[in-house]
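One chain of protein is taken out of this complex; the other chains stay put.
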Amino acid sequence: MPTILGQNQYGKAENRVVKITRDGDTHHIKDLNVSVALSGDMDDVHYSGSNANVLPTDTTKNTVYAFAKEYGIESAEQFGIHLARHFVSSQEPIHRARIRIEEYAWERIATSDGNSKFIGADEVKHSFVRKGQETRTTQITYDGEQWEVVSGLKDLTVMNSTNSEFWGYVKDRYTTLKEAYDRILATQVAAQWRYNWTSDEDRMPNWDKSYDQARKHMLEAFAETYSLSLQQTLYQMGSRIINSRSEIDEIRFSLPNKHHFLVDLEPFGLKNDNEVYFAADRPYGLIEATILRDGVEPKIPVDMTNL
Amino acid sequence: MPTILGQNQYGKAENRVVKITRDGDTHHIKDLNVSVALSGDMDDVHYSGSNANVLPTDTTKNTVYAFAKEYGIESAEQFGIHLARHFVSSQEPIHRARIRIEEYAWERIATSDGNSKFIGADEVKHSFVRKGQETRTTQITYDGEQWEVVSGLKDLTVMNSTNSEFWGYVKDRYTTLKEAYDRILATQVAAQWRYNWTSDEDRMPNWDKSYDQARKHMLEAFAETYSLSLQQTLYQMGSRIINSRSEIDEIRFSLPNKHHFLVDLEPFGLKNDNEVYFAADRPYGLIEATILRDGVEPKIPVDMTNL
Amino acid sequence: MPTILGQNQYGKAENRVVKITRDGDTHHIKDLNVSVALSGDMDDVHYSGSNANVLPTDTTKNTVYAFAKEYGIESAEQFGIHLARHFVSSQEPIHRARIRIEEYAWERIATSDGNSKFIGADEVKHSFVRKGQETRTTQITYDGEQWEVVSGLKDLTVMNSTNSEFWGYVKDRYTTLKEAYDRILATQVAAQWRYNWTSDEDRMPNWDKSYDQARKHMLEAFAETYSLSLQQTLYQMGSRIINSRSEIDEIRFSLPNKHHFLVDLEPFGLKNDNEVYFAADRPYGLIEATILRDGVEPKIPVDMTNL
Partner (left out) sequence: MPTILGQNQYGKAENRVVKITRDGDTHHIKDLNVSVALSGDMDDVHYSGSNANVLPTDTTKNTVYAFAKEYGIESAEQFGIHLARHFVSSQEPIHRARIRIEEYAWERIATSDGNSKFIGADEVKHSFVRKGQETRTTQITYDGEQWEVVSGLKDLTVMNSTNSEFWGYVKDRYTTLKEAYDRILATQVAAQWRYNWTSDEDRMPNWDKSYDQARKHMLEAFAETYSLSLQQTLYQMGSRIINSRSEIDEIRFSLPNKHHFLVDLEPFGLKNDNEVYFAADRPYGLIEATILRDGVEPKIPVDMTNL
């Protein structure tokens, strides 16, 4: 046979599951988008179309919904771990499962009563408004022995309106950019961090607390760094997380430089004293890097497809 | 000539302007997407290509940026009023200007210092994270005499996890839907409300306060209404605003019914006690209606193009 | 009651229906996205939540699929007419139905055999690739007596690389644009045209032929017009259709001016002889107008929401 099959995987992508948990009149929401990718002994289905080893993608979808009932959704990470373990341990031909999850956050709607000290009405306890801002993400991979958990977020848009400069760069024949000593620095953060938890023998991180803390350190580093380049800010953001969270060993950022160009108002007889900007769409600078705990081997792929 | 020209308008759409205002070390952001549409004595440019009456769309763009400096951006509505007045009063062939604006909200990043009682660091004062949730919108129309201001929001996603029923409906040959006595009710609110301010002689509303209050009443009505149909909830949302805000006479809603279907877990030997839902994309119910102050003539078009 | 209900409508939006018709081994596809909006005697459901007059949106969905079987899909227009007539004539409280349809076109995949003169293989007869280019649209409205059919297209992107100028325009304090004597003219056509067929007594147009011809005239007018402004080109496009197709009385265009800016290569010692352009995203000029048969009353709304 002149051609052969290489890496392959399959499963049901983007299963939208919403779980309501009722604590008396108080409801809690978990709102996930779950994608399953399985691989293993799948040569036959590619070569001959025999499905003898193929658990249908429809079954992987059903499993997501059934597990939301059977195990509940404590966190996106914990839910993905249940799913990955199940596929690898229950199906002999499946050697590896990768579960990717997006989570959408909700907050309660404050009603008049809900805000007062006399909390009489129960309306607020089951009424929610979807938080915008970032989408939380996670990817759980399991091969029957080792776990890899890479969590993160995307679409978190941040801006510093000062304390950013850009100068002292290389100038070649095609360079026309003017140096900037006070510019806007804005980006839409996509970050994925890898936990060093890999074995059922070891104690799992507190996934939700870890997420909250990683997000907090990232935002604080962005706000507090006096920036000479977006690369420097990126490194500070990653470094702050690695230094503060011992459960995280590696983090990958993809940071578009969302350019805000100072508008030339001189033709209209006006002075633009760092006040009026044009927010550009394309092109944009794109700064990507991995930050690692010293001595650790990098494992997050350079290009991670969006979930 | 067997064909003639009907209604027409032109201008620069989606001018992205960001304005930074510096109050000492404390910065403030206004982040707008401004679209200009002008009409008037424009037959010639259509019939013969003569641009003698045409102020270039490029000029309307420049005006947006220049006005951000000259007038500042107090609110989206106030900014649109400056622009609309300018085009109609400065250009004889232009008889009517319509300014549409989307506004993106930002909030400050809280840093360690910023959260403490010793606010020493100045980082927090110029660092922002973009709020997700809704996009605020406004449309200002001016014909040289009368103003029409239609403000609103879009993409505000809300959910009640109980207190919603749907039964007692018409059943015809094609009806298979089962009645529901406890369902999730979720929607992505698009709303536009019209202010009754129309004349420079009258006192303008406080646009920002009015927006905040309309949004608050809408959310509270959504949360507090025990719903027998999305139409009923819609009416309560609109009615609450009209009754609470004397400056608003009319409101139009477009509410997709974001279906959350209870998953049938019986094949897996599990009982789904209103816990596990599939969040569907398409198709979706779409409920649209106008709510008016009694005695008022409706003016908001049934189909308002998204900005 | 201080607030009242104004215009309202409801129904299931974006029902994705694919119909395969088998003519022996040769298959034919119709691929539609159908949105139903019904209105009538619907006060109660808004005021009190009584659904006694409400045919569920789920039923309107079922009807779309059942009618694909019962009537087939001869054309998007004919299919919408069947649906609109059904809702208005079968449900007493429903006084008006509006059916909006998007149609996605497919073409056959040419295989080796399919291309030869010996067409032996049957593979090609059931294999399709989706045409990109425009999406065909239609909107059918029926009130029990009169029909209104507004068909059109969107997302048809066209470009003239020469034969376009722009000069002789108004110059005010904010004008910096330089006159152009040879520029690229590009736009993404959105057009809706209204047929003058309104009554079951009259003979219906041939909807597919009419669509093909309207599209052809529009493209030819775009290509053949030496343009002094996009408005002039727009008028020629509409006028050509009105003059060529007696079944069409009115057409509304929304034409974004997709700016292609000549890049300044002088800093690099290069001359840009109308060769290298930057294709910009935002902002863009937006030119909108209605062209009418003389003596006809305009009925297409100025802002038509995208289907």
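Odds and ends about this structure:
The letters A, B and C name the chains in turn, as written, and every chain counts its residues from 1.
Operating definition for what follows: a residue touches a chain if its C-beta (ideal position, glycine included) is under 8 Å from a C-beta of that chain, and two chains touch if they have at least 3 such contacts.
Predicted model only: the values in this text are computed from it and were never measured.
Taking every chain of the complex into account, the absent chain touches A, B, C. When the missing chain is restored to the complex, the residue among B:Tyr174, B:Tyr195 or B:Tyr211 that touches it is B:Tyr174. The residue touching the chain not shown here, chosen from C:Ala66, C:Met204 or C:Val296, is C:Ala66.
Hidden from this view is one chain, which touches chain A at 1-16, 35, 37, 42, 45-59, 61-63, 66, 90-91, 93, 166-172, 174-177, 227-229, 231-232, 234-235, 238-239, 242-243, 250, 256-257, 282-294, 298, 301-306.
Residue positions on chain B in contact with the hidden chain: 173-174, 176, 267-268, 281-282, in rising order. Considering the complete assembly, chain C touches the hidden chain via residues 16-22, 27, 29, 31, 62, 65-66, 68-70, 106, 109-112, 121, 123-124, 126-134, 156-163, 184, 219-220, 222-224, 260, 263, 265, 267-268, 270, 272, 274-281.
Rule of thumb we're sticking to: only the chains that are shown with their structure count from here on.
Chain contact topology: the protein chains form a complete graph, every chain touching every other one. Taking each chain's centre as the mean of its C-alpha atoms, chain A lies 38 Å from chain C.
Work out the mean CA point of chain A and of chain B, and you get 29 Å between them. Shared contact sites, meaning residues of chain B that touch two or more other chains, fall at 16, 62, 66.
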